[in-house]
Structures are given as structure tokens and as C-alpha cells.
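Shown next, in C-alpha cells, is the structure this report addresses.
For this depiction, one protein chain was excluded, whereas all remaining protein chains were kept in their positions.
Moving on to chain A:
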Amino acid sequence: MNMDSDEEFNSNSNVDMSSDEGFLDQDMESDVSLGDDYELEASDDEEPDIGFDTQDKDVKPRKEAYQVDFQVLSPADIQASQDEQIDEVSAILGQPPQNSAILLRYARWNKERLIEAYMDKQDEVLEAAGLGSVATEQPPRFERVPNFMCDICCEEGDQLDTFAMKCGHRFCADCYTHYLVSKITDEGEAARIKCPGDGCNRIVDSKSLDFLVPPAVKGRYRELLTRTYVDDKENLRWCPAPNCEFAVDCPVKRKELFRIVPTVMCECKHTFCFGCSLADHLPAPCVLVKKWLKKCEDDSETANWISANTKECPRCHSTIEKNGGCNHMTCRKCRHEFCWMCMGVWAEHGTSWYNCNRFEERSGAEARDAQARSRQSLERYLHYYNRYANHEQSAKLDKDIYIKTERKMTQLQSASGMSWIEVQFLEQASQALQQCRQTLKWTYAFAYYLKRNNLTEIFEDNQKDLELSVENLSEMFEKPTDQLQGKKVEIMDRTSYCNKRRIILLNDTAENLKKGVWEFNVEMTG
């Protein structure tokens, strides 16, 4: 990564962001570049101020090092940004909007590449996009054709309403409509529905589609088109919360995920990682989160038991469980004889049968070392895992706390005569607790992959401070409701201290991640 892109993520101003975005494009992007399609850039022709005014409301005055720029888009915003790009491409290519839409979807919304390819070899692009050759513009309509027979239902007659696109594959209106409805509602297709004609690759344009299908199906069609649009754009991602229909626009690229943890918050308040859609996993980068979750899944109870209760034959490494008896072991598999206590060769034991008191023999020491290393690595893992799981469990309990908090707030309101706004400190405290526990949980996964050095020690100090402040705040929630009012200042202090500790920890991690100075004990590859 070069420094220019660093600048981009530190920059608060939109002017910087958009110009850097363009720069980034030339500099770093190649085949998958979608950079210039970035939402803010679509309004090139407008007065720049308009765009920035609306944007300013969303941007906090000061951005922390761990935060990224992003924008939440409503379904209407998404539609508008598609329309804008379609209009722009129409103006450049001189194609009607419905054709430009098909071309853009074909090019996966990569405007530059589309225009370049179109200028280069127009006919090939049109053919590949399913538009065949360019013909004169004519609104879609039904026609009646003498001696017509529909190839689908085999109905015939001069009075049959029929339909065909420019490719000329003509079917009766009922069959054409039925075909489209079944593609959209049964198969969830939208952007790539082909003409029903045998072997014809022409894509059904949205005007023809609007003309043929009933309104309810049109709605579904738009929805599916929007879905492919968001899926195709690298800078857009759906909010993964159930039933949420917002998307998030964020300029962080896939290959930057090793250095940035792009955490965004949707309109619906769900906080998630723009890189992988999982719930907020700050401070750990996506690649470590993936490794960690995989490891937790793999290290099943069985594997743990085997590690803790068995040893390996020093010669053939078969796993052996000793269920009683003497220490003179003979491996069932390779017939190797060894001592269970010291893992040394039995022959070296001489006459000390049943009682291994030897300690420093080499063969035994080596075998014990290997074993110890494997046990130690398990213990190390369990150390981090237990703490991770503990915070995860606590995070789940946070939901209960939150509900209890609400109840306490109501009680407090009626008992003390305080107004609703005055008891908000409890909700804020509860939210801080949830957020900090979420962060703490992932600090343990992160720490598991850290090499031991000074930075790691600073990190662990920050982790310890946050953990302490969280426990101190958590303890306040155990107090009886009638004491809460008197503790208001204290709770508010502890809440803001928690939040501060969290920000300090996250900024420290994010800055070092950006600089690439963390040393990990695993490869940082996908």
C-alpha cells in the first residue's frame, strides 16, 4: 500500500476524498476498478456544494483513527444513483436509457471500462450485452400478425395479440408475459433475462418488461435489479440486519482490509463490518476474524479432550490414552517401549521399574518438550478463547441488561419525579457496556495472533484498562433502583471513562494496523 491511500482514510473533507478516490483509481486499481462510480462522484455536473452540504450532516466533526467515512443509502438513494449513472452513460454513448441500463449491468456497473470497450468495439459489446444490433427506437407494443402460431402454446389465429423485441422472436402476449413472470418470481432473475426465442441471447429491456408484466411483478423486478446493482459495486454493501433495506457506501477496498477495519453503522443502528458483513469486530481485521472463527469451530470438545488426556507414542506418534497400570508402555502399533512418565526409551531405565525418577535423560527430555509444546499451545488458545467466550456471553446478557434498564428507567422516573431525558444516562451506560464488551471480545481473538513484543504489551495494558472500566460500570447496574438516582454522576463518569478507554484502544490498534507495524504469528492471507 502506498501513502496516498493512507491520506485518503485520514482525510475528513469530502473534497479530498473524492479527488483521492480518482487518484487511487489510476494508481492502484486495475481490472476491478469501480472507483469513479463512487456515489459522490456521480454528481460531477452539479454544483459540488450541494452534495457536500448533505454529506456534512453525516460526518462527525472529528474522526477517530479507527473510524472510516461512509454513507447510508435508502432504497430511493440507490435507485437515484443508478439512474444518474444510466443517464450519464446514455449521454456519452448516445443509447436510449433502457439500453444503457442493460449495458451497465452487463459491465457490472464499471462505467469507465464499459465506455472504453464500447468505443473500441461497439458491435461486440452490444452483442455480448444482449442488445444485438442497434435499431431505431420504438415503444413496445402488441401486434396482430396474419396466420400466426405461437411456438410456446401452439395457439394460432389472426386475432392473437403478439409481442417481439427487436430480435423478432414473436410469441403470443400471454406466453411472453408468463415467461417473464416465471423468470422473475420463480427464478429471481432480473438483469439477465433473455428473449424466450430458442438460442436468442437478447436481454429483455426494462421498457418491454414494464409493458408486459403486472405491477406487483414490476416491483419485484426493480428490487432484484437493485440487489444486483449493490452486489456488483465494490463500494456498496447491504446492511445484513434482518428486514433492513438500507445499504452502506464506503470507499474502503477489499485489498485494504489488512490495514483497516471498516466498521459502519446503518440507519437501523446495526453496526457491522463493511469488509465482511459480520457484526462489529473491532479491533481485529477481517482476515484474523475469519481464522479465529474457523479455529473455534475446528477445535471441538473432542480435540480438546484428546489433547488434555492423551500422549503420543514418541516413535510413531499414535495417540495413546493410559487408563491405568504401570508406566512401561508398549505401543500397540509400532511396538516401541517407553516410559509414560518421562517419555524416554524404556531400555534406558535399567532397573528403575515402575518408578520413573530419572529426569535429565536426553531422549525423554526431547519427547517431553514436543509434548509440552503442543499442550502449551492448547493452553494458550484456551486462555484467549475463554476470555473471548466470556465477553461473548456477557454481550448476550447485555440484551437482558438493556431490557432491565428500560424497566429501571421507568421505575426511576416515577419514583424520583425525574423527567425522561434525565434518566437517559442509564441507557447510555447500557449501550456503552454492550459496545465495550463487543470490542473486548475481539481484543482476545486479536491478541491470540499477536507476537510478543512491546506493542503487544501496550495493547494488553489498554485491554486491561478497558476491561477494568467495563467491570466497574457493570457493577453499578447491580445496585437497587432507589440508589441509582444518587449514583447518577458516578455512572455517567464511569460510562464516559469506558467510552474513552475503548477509543484509546481502538485508535492505538487502528494506527498501528494502518502503519503495518503489528507483528502477527500467522500469515495475513485470506
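Definition applied: a residue touches a chain if its C-beta (ideal position, glycine included) is under 8 Å from a C-beta of that chain, and two chains touch if they have at least 3 such contacts; residues count from 1.
Just so it is clear, contacts and distances are computed from a predicted model.
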Fill in the blank from the handout: Record lookup, UniProt, unshown chain, options "Actin-related protein 2/3 complex subunit", "E2 ubiquitin-conjugating enzyme", "Pantothenate kinase 2" or "Ribosome production factor 1" -> protein name "E2 ubiquitin-conjugating enzyme"
Handout entry: Of A:182, A:277 or A:330, the one touching the omitted chain in the full complex
Key = A:182
Exercise for the section: Looking beyond the chains shown, say which of A:120, A:158 or A:198 touches the absent one. Expected result: A:198
Fill in the blank from the handout: Which of A:155, A:490 or A:511 touches the missing chain? It is A:155
Completion exercise
On chain A, the omitted chain is touched by residues 151-155, 171, 174-175, 178-179, 182, 186-187, 194, 196-200
